[in-house]
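See structure below.
For this view, one protein chain was removed and the others were kept in their places.
Chain lettering (A and B) follows the sequence in which the chains are written, and residue indices restart at 1 in each chain.
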């Protein structure tokens, strides 16, 4: 452990489903291969999109997204955030967000290890 | 940014699926339209409910719920919690919970913006 011990962090990203593969590769390259993926839907700051189906107007207000959660301890959390933000980027509206949450403790179930080595 | 800078918060609510539409409307009216939705199941403090199907007794111990996550920075988090709690309310057991978690940083993927403006 170094002087700059950052503690354990959860990086939670909401991304486009078709960017998951690039994000996984970028995370592995950044030294953070472990992750948990959840199918979610959501909306950002844009108003709902309107469409037509068989003459009926409908509103698409939730878009399919993927949530990626990546708990890290021994590598700089900023590197992990940057790896996700770069690999998830298209430049079009709807690219998503990356949030960092504090984690107070961690246990690896198989070994019973706690703290940074558990992550 | 004001003196009363609250930081970034994640409001995580577990609600009835049929209240999602009301909660989305209430959040938009409260100035917090952005949200992420996940299908979940869960149980609260009540013991499992027993039923019968074709003569067999079974136990329903996990109920379908919806998780709503809403990260906010520039509007008071208490207003967001209240908007959800009011719009998700029926008065019957199983209405759900609202939790607030601290968030240390945020990035908007399309623009690279960080902090409050990213939320």
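We adopt the following convention: a contact is a pair of C-beta atoms (placed from the backbone, for glycine too) under 8 Å apart; a residue touches a chain by one contact, two chains touch by 3 or more.
The model shown is predicted, which means the values in this text are computed figures rather than measured ones.
The chain not shown here touches subunit B at positions 9, 13-15, 38-45, 61-62, 65, 67, 81, 84-85, 88-102. Remark: the residues of subunit A touching the chain excluded from display are 8, 10, 24, 33-38, 71, 101-110, 112, 118-119.
Note that only the chains that are shown with their structure count from here on.
In whole angstrom, the spacing between the mean C-alpha positions of subunit A and subunit B is 18.
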